[in-house]
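With one protein chain removed, the remaining protein chains of the complex are shown where they sit.
Entry: chain A
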Amino acid sequence: MSHMPLAVNPSLNHAQKLLILRRRLETGLPLCPRPYRALAVECGLTEQQVLEATSEWQANGLIKRMGLVVRHRTLGYRANAMVVWDIPDEKVAAVGHALAEEPFVTLCYQRPRQRPDWPYNLFCMIHGTDREQVREQLRQLRERHGLENTDHDVLFSRKAYRQCGGRYVGDANA
């Protein structure tokens, strides 16, 4: 990765520079002793401004975590299943919170049903080293949370065509 400073249009205002910073942060920190200073140069800000903005985004929840973004597949987690459930509306929040506590559940969301094509309203993701492990974890999950008779479906992933972090910031005029 190149850390060549980019020429920043000096007429950009502070908000525009912060937008460039955010977009740049989404691709990861440069791996050098002072990554925030390197980013500051790219964005036309000071290192202090970059540190403050990043800290503020973390404090207000825009940044939900800061650290190594692991590629589980490379590490050996070869199987993942999206397990979808049809939970009565009045129970969905309680079940969702309970499932989210399980160590092997990595995501847990409520989404709207789309009847008749899609009767499920709770989604969770289970990772494992292989399908057998995922099935075993699912079996434990159903038993522990009283979901033995709950309609559900298991969608194993077969192939990742794309997996990357979100790019939400629009085309800032860098």
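Quick note on the criterion: contacts are C-beta pairs under 8 Å (C-beta built on N, C-alpha and C of every residue); 3 or more make two chains touch, one makes a residue touch a chain; residues count from 1.
One rule holds in what follows: contacts and distances are computed from a predicted model.
Matching "Molybdopterin synthase sulfur carrier subunit", "ABC transporter ATP-binding protein", "Xanthine dehydrogenase small subunit" or "siroheme decarboxylase" against the UniProt entry of the left-out chain gives the name "siroheme decarboxylase". For chain A, the list of residues touching the undisplayed chain reads 22, 25-29, 31-37, 47, 51, 54-55, 57-58, 61-71, 74-78, 82, 93, 96-97, 99-100, 103-112, 114, 117-118, 121, 123-124, 127, 129, 133, 153, 155-170.
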